[in-house]
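Heads up: the structure comes next, in structure tokens.
Omission of a single protein chain aside, the complex is shown with its protein chains in their original locations.
Now for chain A:
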Amino acid sequence: MTNFQHMLDGFATALEPWNLLFILIGSILGTIVGVLPGLGPSAGIALLLPLTFGMDPTSALIMIAGMYYGAMYGGSTTSILINTPGESSSVMTTLDGYQMARNGRAGAALAVSAIGSFIAGTFSVIALSLLATPLARFGLKFGPVEYFSLMLFSMSAVSSLTGKSVTKGLFSMILGLMIATVGIDLQSGSPRFTGGIPQLQDGVSFLVIAVGMFAISEVLITFEEHVRGSAPVLRIQGRLWLTREEWRRSIMPIIRGTLIGFAKGVLPGPGATISTILSYGLERGLHKEKEKFGTGMIEGVAGPEAANNAAAGGAMVPLLTLGLPSGGTTAVLLGAFVMYGLQPGPLMMSRNPDVVWGLIDSMYLGNVMLFILNLPLIFIFVRLLYIPTGILLPLILTIATIGVFSIDASTLDLALVLGFGIVGYIFRKLDVPLAPMVLAVVLGKSLEQSFRQSITISGGDLDIFLSSALSVFFLILAVAMFFLPFAWKHRNTIFGFLRPSRAISKN
């Protein structure tokens, strides 16, 4: 069957009435999650995941993917109207988006954000369709040695590029890997780190960790902000569309943001946040009136918003074709796949083409639905910002409780979710990134399996990881990831050191 036929079959799946309904529900729930202050996409998806229990896997994943890009669409609303980014990738939008709202152009800021998101989202889905099969074929060449190195590279990238300190990222990643070792060892059957508690023999549920680390900790942080007082919600003023001049100024930043976002999204590491920073920097660098950035320039909203959404689409490429999440939210998505008995990667493309292509094609439809729904319904979504925090946060805690209890009807899970919530809260206070830990929990078992398979093949010789060119390449990249932030921090010293030596060599 050709790629095109798979795509047509995917559309047949996505266009089934039930699946269309799930795309719609997922997109709306995602937008609500994105708009609600105190709930990021990772937390929102982890919370809503239990709602999909018992559903057909394809429909469930279609709905979850809808939540993912719906949350990306909705995330800009809080940045623009209350100067509060729902997640790190929306920080750049606040710089000019909020200022536009203060200048009476909130409508235009929301419109350019929706248009940018739509263009970027559509581009990234088309690129995903084109790249999926070749990348999956490439992935089929990977053995356990290459997979181990690739996973190590992915985790290194997330650990070193997320947060302010590489050491803190590593600390978080190793803790995640340790948690992943809890339970019965699948190869030998030996119980490990269970402390004699029978419920821990299956390991710690990924959902418990995701809900605790992302949702509960976020609720606690928002409670803290609630005590300090919340920012007022600015009213949407002016037309909810762009003037001809605003169109002219936005189109190139959207295109540039889309390309930057997609390229960064495909690479491991926190793609969305970095791409928005790169896009904002580029737009500011290219503009004649650089000093006006930060006062309500539409280019400062159009570029980063497009980059944010393109990165979200780009991140689906390694997730679906190689089974590699590139950050916290895609780690939650990978967890969702695994919960439904599907292992994303090259084999999924050939074993479950209906699921993969149904999902990809549902994204085309979801993007169109979000674009059509989002602008007219923005006034309804904005009402969510007026829900009092003192009422909203306890409700989120209760929804989290229902979700976690529904996994195994276990009170131990409730205790664990609160424990991880407190750990997540402390991590946030101490600037320890959460994404490396969640990513390590999701990838931990596969990493150990590949590691042990490789060691078994080599008869205990660790040199096997240097026996394949691909493996060496990924290992070099993994090591480079740890030096990159260090080199960037000391770039002036390094350049200063290089310049005189060049001068000497010229002489």
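Note that contacts are C-beta pairs under 8 Å (C-beta built on N, C-alpha and C of every residue); 3 or more make two chains touch, one makes a residue touch a chain; residues count from 1.
Here, contacts and distances are computed from a predicted model.
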Candidate names "Diguanylate cyclase", "Tripartite tricarboxylate transporter TctB family protein", "Ribose transport system substrate-binding protein" or "Sulfite reductase (NADPH) hemoprotein beta-component"; UniProt protein name, chain not shown: "Tripartite tricarboxylate transporter TctB family protein"
Candidate in contact with the missing chain, chosen from A:21, A:402, A:479 or A:494: A:402
Sole contact to the chain not displayed, among A:310, A:356 or A:432: A:432
Of A:415, A:476 or A:494, the one touching the omitted chain in the full complex: A:415
Interface with the unshown chain - residue positions in chain A: 50-51, 54, 165, 167-168, 170-171, 174-175, 177-178, 181, 185, 187-188, 190-193, 220, 223-224, 226-228, 388-391, 393-395, 397-399, 401-402, 405-406, 409, 411, 414-415, 418, 421-422, 425, 430-432, 447-448, 451-452, 455-456
